[in-house]
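Every protein chain but one is kept in place in this view of the complex.
So that you can tell them apart, the chains are marked A, B and C in the order they are listed, and the count of residues begins at 1 in each.
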Amino acid sequence: MKRRAVLKGAVAGAAALAMPHVARAQGRAKLGFLTWNIADQEALFKEEIAEFQQTHKDVEIEWLDKKGTELPAFYQTQLVAGTAPDIVDLQGAIWVEYAAGGALLDLSPYLAKEPEVAKLYNGDYLSTWRYEGKTYLLPFYISKTLLYYNKTMFKEAGLGAPPTSFDELLAFSAKMAKGEKTGFLTLNFDWLYWPLFKMNGVELLSPDLKKPAFNTPQAAEVLEKLAKATDGGAINKISWTGRWVEPNGAFAGDTVGMFHAHSSAYFFVKGQGRWINPDTLGATQLPGYWATPTNHGFAISKSCKHPELAWEFIKLLTGNKWATEFARRRKLLTGTVEADRAELATIAKEDPLGAAVLQTQLEHTDKFTGNWPLPYDAQLKDVFWPEIQNAVLGRKPAKTALADAERGVERLLRRRA
Amino acid sequence: MTGQEDFVPRARWRAWLLNRFVLVPAALALIAALWNGYVALHDHGLVTGRVVDAAGRPVAGATVVLWVLEFTTYVEKSRATTGPDGAFTIHDNPSHNIQLAAEKPGVGRSARIPVRLYFRAEDLALREPLVLEGGG
Amino acid sequence: MDRGARWPIHLALVAVSVAMLVPFYWVLKTSVSGDNIFAYPPSVIPRAPHPFYYVDVWYYIPFARYFLNSVAVSAIAVVANVGLNAMAGYALTRGFAGKSIVLLLFLSCMMVPFQATIIPAYLITGRLGLLDSYLGLALPQCSTIVCIFVFKASFEAVPSSLVDAARIDGLSEFGIIWRVMMPLAKAAVATNVILSFIWSWNNFLWPLIVTRSADMQTLPLGLARFLSYQEDTTGALYAFCVMVLAPGILLFLLAQKQFIQGLAAGATKA
Partner (left out) sequence: MTSAPADAAAPATVRPHRFRPELRGAALIWCLLAPSLAIFLLYRVLPLAWNLWLSFQDWSPLHPAQFIGAENYAEMLFDDEVFWQALWNTLIFMASAPIGIAIALALALLVNADIRGRDVYRTIIFLSYPLMTVAVAIIWRWMFDERVGLINYVARSLGLVDHPIPFLNSFDWALPSVIAANIWQMLGFYMIILLTGLQNIPPQLHEAAAIDGADALGIFRRITLPLLRPALFLCFVIGILNSFTSFDLVYVMTGGGPGRATELLVTYIYKLGFAQTRFDYAAAVTVFFFALLIVVTGVANRLSGGDAGAMRLD
């Protein structure tokens, strides 16, 4: 036993001296490639890597995939250890924090050097990757919120067209709610619920993003209405407590009238809801056309030793050929104009409903909200959301909740100033 | 725990080997081995079956399509055409979760029947024939 | 206690047993019938049971590979635990300078929340060059305090006359540990084996951080992926649960007698 212990110690010591951990990354040019919970596309990535290696013989690419909630934990640990993957697929607003902290490579010079590259992508979506005038990611796949509605339930409630205003939204919901049935359901993570406030003219922060701007009579009114509707069963409680699976499952259960979610929800819901077809499910914009994007994009870590190679690689990933291929396999939009045009054309034939859903993603792309470029977005959410939850679930009067939230946000902004 | 053999009297060897901590895993290993053997002998990806029309007569020259599940969606994998006796054989089913349907212009098309297999590319002989209906 | 009618006792115990077993049954049932989680009312008896969810799980991730990894890591942890803990436990039965400090250190080590030590632990493992390796995965759990105390307790139960006799027979300390102590501490060994197995088998956060390459992943990571990604296929999810839980339960059922003795010894042989 002792001998083993001694040996172990010696080996470990030797290893520590012989190869500091960064050494692993060196040798023949090697790129780490980390994706965000999309292991099902392993085949695609393997093909893309293979093609890349045809033109870059001596490059080795290590592909990793981590589950969404754990990817940040993994990436940050790797950052500390100095072994951050060179190319990372980031979602939502977390990239801003990394960008502001100097972990990500500014891609603007590259885009400036090769102006034709930027033209490949949908300008509005590309611009969501801009922080302080610099672009940090290229679009991998795109998605923004829209309003799904259950046509059958609309008929039963004697409703025709989808709502065109906030109050109509609530009124319709109330009409459809009875027993197990509820009228409206929204996703709530990553500010996906924010369009509900934006459409009522509520702003989260002052234009310079320095002060909270949400503690207004308007906001209070909206909150009160939402709380009332939730209490009355018009709005499904899961809106404020569920994350991804519960809301989708509930809507797929054919007991919810309207579902405010992004396009990714469509295939998830379709997979579960036998009832879903063009006559029973409608897809449209939320009143006011506001929508919160939740896009995935490829960034390059600053610690990358071969930024040119990494840049070449993400150009390949997001370029027309592979974006088209990816769009086809995953039936989604990539933000690469050509690919999306092709995909919309193809899917229109095999799944008109899916096409209708995807179509909404390219409309009103000038009305994004809930995607403020804040380096401390996560903390802001963490301060803000629980208070909103308190209000809509009727645990606090709207005004108190907003006041408390404001205090929290002010404190946060002060600390981060 | 090596290096002790010299201390352990012969008699203890039986105790060391013939106890439940050895036998149970051994039994499990054996079962696994047998199963793998069976799999190895039956994973040629063959799918055989018959296609008949609404009246139950075999249909020659009908196209049989095989879909396989890829994560969440079924994608078309391969096709086969029925012989004079209405029988067909697909040689390259890679999956454990498939759907089959047959079609012949003029005779009609069958419903898509889902089939689950116990392992990938398990050889499958459909008991029920695919029934073409609806003219078309 | 043991006088009077028995049936009320049986009644109570049966009731509790049912309460303890229902979740097991529910998982098993769903894993073979997969009644959609959104179906109400839930059926108590599985409708049309079939094993295909297990097949799906098997192919959804490289199950065999993950399983192998989990086994390898657990094996390392178990062997190391039995060895190191026995040594440490024996040492603690002897009086020596600084013993109380060591004991204090051990006890307080029990209370460091691992979630808060991931980053330094990761850096250290990196320094040792053990990232993404079985040893690196197992190392933090290669010795556990509770198990050391289990050994300590059961060694203390060994009559010192035996030890002295052995010493007079000229046995080395290791000889004493291996040939006098261990045979009398089977229960403690069983406890060590099971606890260290369970702990390393169930470990989630550490493998998540330390493993890079796809073929070093362990089963809990696979389970987590299911949770996040394939969550709609409930049947498969619960089949996965069964497949992940089975080994631990099996091991426990095999060794429960000694395990419980050992636990008890460590617990109350004060």
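In this text, a contact is a pair of C-beta atoms (placed from the backbone, for glycine too) under 8 Å apart; a residue touches a chain by one contact, two chains touch by 3 or more.
Small disclaimer: the values here were computed from a predicted structure and weren't measured.
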Checklist line | Of C:A185, C:L223 or C:A236, the one touching the omitted chain in the full complex | finding: C:L223
Notebook entry, point to check: For the chain left off this view, which of A:I61, A:L79, A:L185 or A:V202 is in contact with it?
Noted result: A:L79
Item checked: For chain A, residues in touch with the removed chain -> 1-5, 8-9, 72-73, 76-77, 79-80, 97-98, 100-103, 237-238, 240-243, 250, 253, 378-379, 382, 386, 389-390, 393, 395, 411, 415
Margin query: For chain C, which positions touch the chain that isn't shown here?
Written below: 1-2, 6, 9-10, 12-13, 16-17, 20-24, 26-27, 37-42, 82-88, 90-92, 94, 96-97, 99-100, 102-121, 124, 139-140, 142-143, 145-146, 148-150, 153, 167-168, 170-175, 177-178, 182, 194, 198, 201-202, 204-205, 220, 223-224, 227, 237-238, 241, 244-245, 248-249, 251-253, 256, 260, 263-270
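Simple rule for what comes next: only the chains that are shown with their structure count from here on.
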Notebook entry, point to check: When the centre of a chain is set as the mean of its C-alpha atoms, what distance in Å lies between chain B and chain C?
Noted result: 36
Check: Could you state the distance in Å from the CA-based centre of chain A to that of chain B?
Finding: 39
Note to self: Residue numbers of chain C touching chain A in their complex, please.
What the structure shows: 36-38, 83-84, 87, 118-119, 122-123, 126-131, 174, 208-209, 212-214, 224-225, 227-229, 231-232
Check: Which residues of chain C touch chain B in their complex?
Finding: 50-52, 55-56, 59, 79, 82, 178-179, 250, 254-255
Note to self: For a test of understanding, state which residues of chain A touch chain C in their complex under the given definition.
What the structure shows: 1-2, 4-5, 12, 15-16, 18-21, 24, 37, 39-40, 62-70, 73-74, 77, 80-81, 83, 244-245, 248-250, 252-253, 268, 271-272
